[in-house]
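A single protein chain has been removed from this complex, and every other one stays in its place.
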Amino acid sequence: MTTDILIAILATAVTAGTPILFAALGEILAERSGVLNLGVEGMMLVGAISGFVIGVKTANPWLGLIMAMVAGGSMAMIHAFLCVSLKANQVVSGLALTLFGIGLSGYLGKAMIGVPLPQPFQTVNLPVLSDLPFIGPVFFQHDPLVYLSFLLVPALWALIFKTRAGLNMRAVGENPATADSMGINVFLTRYIYVIAGGMLAGIGGAYLSLAYVPSWMENMTAGRGWIAVALVIFATWNPLSALWGAYIFGGIDALGFRLQALDVMISPYFLKMLPYLFTIAVLILVTRKNLVNRIGSPKSLGVPYDREER
Amino acid sequence: MAVIMLHMNAITKRFPGVVANAGIDFDLRTGEIHALLGENGSGKSTLMSILAGLYRQDEGEIIFKGRRVDFRSPRDAIGAGIGMVHQHFKLVETFTVADNILLGDKRAAFFLNRSKSEASIEGLSARYGLQINPRAKIWQLSVGEKQRVEIVKMLYRGSEVLILDEPTAVLTPREAGELFNNLRRMTGGGRSVIVITHKLQEVMEIADRVTVLRAGRAVATLERDELSERKLAWLMVGRDVVVQHKKEPVHSSNIILDLYNVSALNDQSRPGLEDVSLNIRGGEILGMAGVAGNGQRELAEVIAGLRPVTRGAITIEGRDITNRTPREIIAAGVSHIPEDRLGTGLIPGLGAVDNLILKEYRQPSLARGPLIDWKRARADAERLVDRFNVLLTSLDAPVKFLSGGNLQKLLLAREISACPKLIVAVYPVRGLDIGAMQAVHQLLLEQRSRGAAILLISEDLDEIFKLSDRIGVLYEGRLTGFLPAEHADLEEIGLLMMGSKWTDDMEEQPNDISFTARVTHLL
Partner (left out) sequence: MTSLLQHGLPICFEKRLAPSRSAVFIVPVLSVILALLTGGVALALSGKDPLAVYYIMFSRAFGSTYGLSETAVRAIPLLLAGLGVALAFRMQLWNIGGEGQLFMGAIAAGWVALSFPQAPAWVLLPAMFAAGGLAGGLWAFLPSIPRAYLGVNEIITTLMLNYVAILTLDYLVYGPWRDPGGYNFPLSAPFGAGAILPAFGDTRIHAGLLFGLIIAVIFYIVIYRSRWGYEIRVIGESPAAARYAGINIPRNIMLVMFVSGAICGLAGMAEVSGVIHRMQPGISAGYGYTAIIIAWLAKLNPFAIILVAFLFGGLQVGGFIAQTSGVPAAMVAMLQGSLLFFVLGGEILLKYRVRWRTRTVGGG
């Protein structure tokens, strides 16, 4: 009986962690190329609502997902234009993106509150794998987007560390002047990964509105975008670490949920605080550890590249 | 041999307010080492940056191997076979040597095959005697090794023309000698090398031909057999050069700074300074020579209180200041002219008044309760700017818009006006033009006459010899020796810079240094 509860909690940890995982993977790409994008929360929200609107209109969650990617990517393009082309302050631009995203999604979503989604993403049990004891129900009885994230993690890891494109990306994030001198287009590289990051954040948002919840609520991301930003530091800019990191955060979320259902004598408001407090605690521990192990963010993270100041 | 590989015809390049290159003609033969000689600001780096695709000329044309070329970026130039090794290396510190060399290489497969490329890099570096380990991370390498990586990087791209910008500035005389031998080996293989330099001895040593630039114009191109140092100096400066700053003997007084067995860690948490003991008397300049990265920065920072001392003791006039806060050390009479002028020594976004009170704002003389007496601060600033000849548009304009020379004068104005007992000057004239350089040296000598103790850290041996009363050498965080300036010669210093213990093996060192330099007091 307790195993069932454990499996249920772990399975929820996976689904609860998935939106954070997508967003964190996107942020890893942006930050590896040297652009800090604090607009993840805003991009997720706009992704969630645009995906939901199309999901409702077409009754096809896949079309909704594509729309969410387009929306997240477009939001990220604003950030890229401001920070890469106009060399604006990345912190403030990211905050603006989040605030704008909260406003825009609220504006677009006004008519969508309480509207049911005709066709959410459905659970697909993977043949063979889903029958595995324990592992099966935890990892392989989910919707297709979870499986997409399983594929994305090793793919992005290989991209970053094993390919020429990844070498260029990391060089641009570490030392753009050097990359430029070796003929790598710093501006184009940053645009590409910031926008790709926005698309992934859009998927993360759409996962909430098209699979996890599935419906639209104002501010439904509830800080997950920010947790994703923290997760990137926790994962030391590595997609593989982001995977299990996201599931830990998802697990905290799921745990609060479960404890509430089990009628534990803790106020639900305190249980809801858990992910935020946990994020702070983890961030402090990880920053300390990274300091000791001399693991740092990409050297040029947050610094606009200006050719004249070579 | 006399096949012309490259022509630059009537190159003109203007920057806002200056003409950096005014119709310069330059040509390069196949298989030659061609020195481009000129003072700082004479336009030699600009000319080569145009050739390397970093800038584009406003007028003029480049003919390379018979074809007119138009480089829009360094990639175009590298693709055509022209590679430049910059003074500030273009390397990604966290990457391996191999990854740096592969970076931006279009021929590499999408999925990197690291073992294959490492093998080919090893082969290439062995062929030219440029020993490097392709698997090492850049931040683990010495400056000389980093330079070899840069050269191999360009060879790997198939560069036929290799441009080196002040390549010996960061090398010991022996490393410089090795570099010149390797360059010879490359020209033997049909490549051509351009060396940008302002050092006459270097030109005499390696150049097949020399083009001298002065104030943005090419004043002469000379063949090897036409060269003499005196002639080159005259061409470069445009007037006869006389030895300046006759140092008046100063009667040095009591010991001001005393370091006893001081050790400290570097930024990588490894030993950066080990068992350094030294002292400086009032009215004495101690010149600290050594290749950059051998503990100079750490030495300056432990004295200024910016880096913790792990062992040993530091005193100022007998008062212990070991591991005191920078604030206490400033109060004890220590001035520090840091390597990073703009950003550490000065605050880029603030004006001259704000910058000039950086160390004095706590003094009762500037206080009006919790507030600062700005009227007085402004009056003081006006006086200092005037006295030190700092050229400003206004006292409130951000100082980041000032030229290097004016920045340094502003910084010195602040540091000297405090009448310090000790001045720690780190690379005080780096990047300055001749006029500003002389002004800075004059100020330091004045402080010596006033009785201040001065620790001068420099990688320019000419500067060290010109100003110092005693010379010390740092190698891998240790002091390898002390010499009185009048008895020191460049060869000895050069050996110490490579880590020889000067008493023991000084005699045993084979005299194979091809760099048969001697100290010239030309400039």
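Here the chain labels run A and B in written order, and each chain numbers its own residues starting at 1.
The definition used in the following text is that a contact is a pair of C-beta atoms (placed from the backbone, for glycine too) under 8 Å apart; a residue touches a chain by one contact, two chains touch by 3 or more.
Please read all numbers here as calculations on a predicted model, not as lab measurements.
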item: Absent-chain contact - pick from A:A11, A:V56, A:A96 or A:A196; value: A:A96
item: Hidden-chain contact residue, picked from the options B:H336, B:K409 or B:H441; value: B:H336
item: Residue among B:P326, B:G404, B:G431 or B:G451 that touches the chain left out of view; value: B:P326
item: Chain not shown: contacting residue from B:L358, B:L395 or B:I434; value: B:L358
item: Chain not shown, touching residues in chain B; value: 16, 54-58, 72, 304-306, 325-330, 336, 338, 340, 343-350, 354, 357-359, 361-362, 367, 370-372, 374, 393, 397-398, 401
item: Chain A residues touching the omitted chain (full complex); value: 38, 42, 78, 81-82, 85-89, 91-93, 95-97, 99-107, 109-110, 185, 187-188, 191, 218, 222-223, 226-227, 229-230, 233, 267, 269-270, 272-273, 276-277, 279-280, 283-284, 287-288, 291, 307-308
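Note that in this section only the chains that are shown with their structure count from here on.
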item: Distance between the centres, which are taken as Cα means, of chain B and chain A, whole angstrom; value: 45
item: Interface residues, chain A side, partner chain B - complex; value: 158, 162-165, 167-168, 170-171, 174-175, 177-184, 294, 299, 310
item: Chain A-facing residues of chain B, complex; value: 54, 73-75, 78-79, 86, 90-95, 99, 102-105, 108-112, 268-269
